[in-house]
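Structure first, commentary second.
Here the complex is missing one protein chain, while the rest keep their positions.
Let's look at subunit A:
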Amino acid sequence: MNPRLPQLDREQQVLHRIERARQRAARIREDRITLAHGSGGKASRTLVEAVFLAAFGNPLLEPLEDGAECTVDGARLAFTTDSYVVSPLFFPGGDIGDLAVNGTVNDLAVTGARPLHLSASFILEEGFEVEALTRIAASMRAAADAAGVQIVTGDTKVVQRGKADGCYITTAGVGLLDRPVRLGVVHARPGDAILVSGPIGEHGVTIMLARGELDIHAELASDTAPVHGLVAHLLDRTTGVRAMRDATRGGVATILNEIATAAGVGVVVDEDAIPVRTEVRGACELLGIDPLYVACEGRIVVVVDGAEADTALAALREHPLGEAAAIVGRVTDDQPGMVLLNTGFGGTRVVDLLVGDPLPRIC
């Protein structure tokens, strides 16, 4: 008889208790907003559920996808919005302007929509340089042209010096869902494969280094890019796509957890299969950060029918933005709600949502 068995049973009971506690409705414990509420991790989710979902709750919002699907006279529209507070405003590979356009274009694209029109609202701090604003507007125009969208409406507010940090931008976008597909992480099912479209974490690490607070130097640029072309190419080539997400704040790990939670499935990923550039890995090793949680701005996570995985991979690799795409994991029926990682070292561990923020104001 194994003397450890009774102990394992007790451990199992504790683990079950934890899973039950994890599934309880969200409740905010803090009296005030902390930076953790903006992290994209557990605290953000709690805030969204306990405050916004509680107040606005409706069937279009409740799936908490990157964009909502609204039907108007038979036409299926995708609608989304996002705010940008990145610091610094200009960084290698981009600036707050193209980030604000690409981010919203991508939120539309991953719903399967063709992006059409964007709005742009600016909160400017008294004293902000007009020259900088002109540069930002020019890069927004260039990004919009590249994505085939127009910025058709907007707003400007100015606040006193010290009440904002230079320039914040909010964009919203509408797109047309003209393909006969309904995508959403809730559709993931056991046997599906999980792909990423390229090396992860480049935007987050670039921003971190661009702040100049760490004496680390690397040849890195943000991966900010519009993914609508990549998505269209993928959807042209395969019918097996169940869901897509762009892995921004909270990184790939957060998306994987959203898949596991929304669909009530298990997710298993292989660390060795996840593409990470050496510069990103090196910076993350030095700083004690896991690249799985670091933001990308031009990478998508795709859930696809397992039988279509190779077709989807080939399709992604045919597109310039997906050259380094990889199959990184699979959906299982074990451990529903959990993400497990086979480590490169040959062990396994749980990949949970982050609690705090390794890095505020990344986008």
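FYI, contacts are C-beta pairs under 8 Å (C-beta built on N, C-alpha and C of every residue); 3 or more make two chains touch, one makes a residue touch a chain; residues count from 1.
The rule is short, and it goes like this: contacts and distances are computed from a predicted model.
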| item | value |
| --- | --- |
| Choices "Putative outer membrane starch-binding protein", "Hydrogenase formation protein HypD", "Cytochrome c oxidase subunit 1" or "Transport permease protein" - which one is the UniProt name of the chain not shown | "Hydrogenase formation protein HypD" |
| Touching the absent chain when the full complex is considered, from A:163, A:217 or A:349 | A:349 |
| Among A:14, A:55 or A:72, the residue in touch with the chain that has been omitted | A:14 |
| Of A:281, A:317 or A:361, the residue in touch with the unshown chain | A:281 |
| Contacts of subunit A with the absent chain, listed as residue ranges | 2, 4, 8, 10-12, 14-15, 17-18, 21, 29-36, 42-43, 46, 213-214, 266, 268, 278, 281-282, 285, 287-288, 290, 332, 334-335, 340-350, 352, 355-356 |
